[in-house]
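Worksheet: the structure to be examined is printed underneath.
Here the complex is missing one protein chain, while the rest keep their positions.
== chain A ==
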Amino acid sequence: MMNYAADDGPPAITIRGLRVARGAQTVLDDFDLDVRRGSLTGLLGPSGSGKSTLMRAIVGVQRTAGGTVEVLGRPAGDRELRDRVGYVTQAPSVYADLTARQNLRYYARVLGAPISDVDRAIEQVDLESHADHLVGRMSGGQRSRVSLATALLGEPEVLVLDEPTVGLDPVLRVQLWELFHRLAADGVTLLVSSHVMDEAERCERLVLLRDGALLADDTLPALLARTGAADAEGAFLELIEKADSEVSS
């Protein structure tokens, strides 16, 4: 993999006027977003704010009602993107009746990735000691790491990770965030959702979502300067308050 210069080339992800409706309810409305190549972007917001829906739209598994989503210059979900975009759902999508290694071997064959990637991915999520255990007998945190390892197979250029650190102990969380930073430094574009605000401080850019609308899209220092808050959580609450008072006035 090569290193991309800071502002090199077109964005990895470009979203314009995205609309997603579920039944009568509008989940995302007229949504715009650009994500720079090789960046690590945190997607934050309360549960139900549309984070997962936005990620599904970027991967191309979400039925949309309007707008465009482009990834690496192709429409989201395009055939050409299917081995270039890695995706981890909130609920681990791996086979409970296979071992971690068997799961990864299967997905590696589907992706056409070299079989040596399996050991590398297991190591990256620190699961060597449990590689030959059945996923069904693993703890929740271990299962989600198997699911995360799957997304690291091959050489994905974009990683869309929905709450990858939920249920993990603090040491492991720090390790995984270090891994995300290393991947970004290698040129991989990462979009990571979380509802844990202190994780936000590890992202170079923060996208705050609320009720399907973009509340803020900025670096952490800029957000803190704008709101006068001491940390990400404070900034977020400040922005929500401001948005509410604008609506009511």
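The rule is simple: a contact is a pair of C-beta atoms (placed from the backbone, for glycine too) under 8 Å apart; a residue touches a chain by one contact, two chains touch by 3 or more; residues count from 1.
Just so we're on the same page, contacts and distances are computed from a predicted model.
**Student:** What is the missing chain called in its UniProt entry, if the choices are "Transport permease protein", "Cytochrome c biogenesis protein ResB", "phenylalanine--tRNA ligase" or "3-isopropylmalate dehydratase small subunit"?
**Tutor:** Spelling it out: the chain absent from the display is recorded in UniProt as "Transport permease protein".
**Student:** For the chain not shown, which residue from A:107, A:180 or A:236 touches it across the whole complex?
**Tutor:** A:107
**Student:** One chain isn't shown here. Among A:77, A:164 or A:212, which residue touches it?
**Tutor:** If we include the chain that is not displayed, A:77 is the one touching it.
**Student:** I need the residue numbers on chain A that touch the omitted chain, in ascending order.
**Tutor:** 22, 59-64, 77, 79, 82-83, 85, 87, 89, 91-98, 102, 106-107, 109-112, 134, 150
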